[in-house]
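Yeah, one chain of the complex is gone here, protein chain that is, but the others are all in their spots.
Right, chain A next:
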Amino acid sequence: MTSYLLRGVSVLGAESRDLAIVDGLISDKAPADAEIIDAAGLVALPGLVDLHTHLREPGREDAETVETGSRSAALGGYTAVFAMANTSPVADTAGVVEQVWRLGREAGLVDVQPIGAVTVGLAGKQLAELGAMATSAANVRIFSDDGHCVADPRLMRRALEYVKAFDGIIAQHAEEPRLTEGAQMHEGEVSTRLGLTGWPAVAEEAIIARDVLLAEHVGSRLHICHVSTAGSVEVLRQAKARGVRVTAEVTPHHLLLTDELAASYDPVYKVNPPLRTAADVEALRAALVEGVIDIVATDHAPHATEDKECEWAYARPGMVGLETALPVVLSVLGERWDLIAERMSRTPARIAGLTGHGTDLAVGQPANLTLVDPSARRVVDPSELASRSRNTPYAGTTLPGRIVATFLRGEPTVLDGKAVK
């Protein structure tokens, strides 16, 4: 196994020093034959961990595969991603989650951890075999019907209770379906002007409020996917103050973009939950800094061109995000490296119970890390993305930071800003 010496690297913005990688671990001393990487001016972060990725395989390999999504993740600085269950077939059995897990191992670019569906076929009727997925080779701990809300309160209660047996966690897509029938974008001034059916903030907030109470009642862990409104932040703040075991994520796009972008009717801006108002964006940023929102998760959602190059109402919701997540967060939070490591690596790994990731770059720890050039600026060009899909909302936008290298257990997956394989 090749050893590496990262010369002059700044770990989390600290004074630059040399960092050695030997036998897949961080070391204080490099052997004489170590490959030297000039890391002057680069910042080292623990490898990023994404709790919310859509890899589309099996079923929509035209939009993304485990391999192309893994490459996209590595180029974004990630060393682990959690693959959502809304594939075709749905990841609701041990067989499907093991298939996804195995495809991830074969690609070998990031650790791909499958998320299991909460209910059979994401239909919200009957619990999937959560225990079988937990004890499978994929070792599933996060369960989610993402894309759909577990709307039935009794079913949600049972799911929360049931996964306690193996320290699982339910990740809820908070969307009261009766309040969002036909919804196309955030309900407000812009939806009224554009004549698009509104997705009211309360449809998210009502489910979060209900579910923190359910989690409190049964003493279970709850994770809230893609929080998008200021009102949700307040519900979470109160729940956390009471000691409810709830964690929450926000996407990079909800930290940067607003519903005004829908005025173009270009479905590249259509996403679920929808882009909200500038006031929501402000509240989400503050909550992320404060820790009311625990992590950033991408909700990387690749879609084939024909599913976006059409009328707004007919387009699928979602945006790709793995390759732009860290630059967006850098533009929002600035160079607060320890905070970024906390929100994008350590805490997501801790929520998921994922060992070997999100650890400090200390001697003896697995060398899962990424090197970032914070001084670089990049204009996002959709054709340059490694993802198989092109639906980025940042085309033509200049973002700070360039991911120069990523290491997974001491093996480079990205070098000189290019995927190694």
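The criterion applied here is as follows: contacts are C-beta pairs under 8 Å (C-beta built on N, C-alpha and C of every residue); 3 or more make two chains touch, one makes a residue touch a chain; residues count from 1.
The rule is short, and it goes like this: contacts and distances are computed from a predicted model.
In the listed set "Aspartate carbamoyltransferase", "NADH-quinone oxidoreductase subunit H", "ABC-2 type transport system permease protein" or "ABC transporter ATP-binding protein", the entry agreeing with the UniProt name of the missing subunit chain is "Aspartate carbamoyltransferase".
Among the residues A:V190, A:A283 or A:A297, only A:V190 touches the chain that is left out of the figure.
Within the set A:D23, A:E282, A:E306 or A:D360, the residue that contacts the chain not displayed is A:E306. Mapped onto chain A, the interface with the missing chain covers residues 184, 187-198, 264-266, 306, 309-314.
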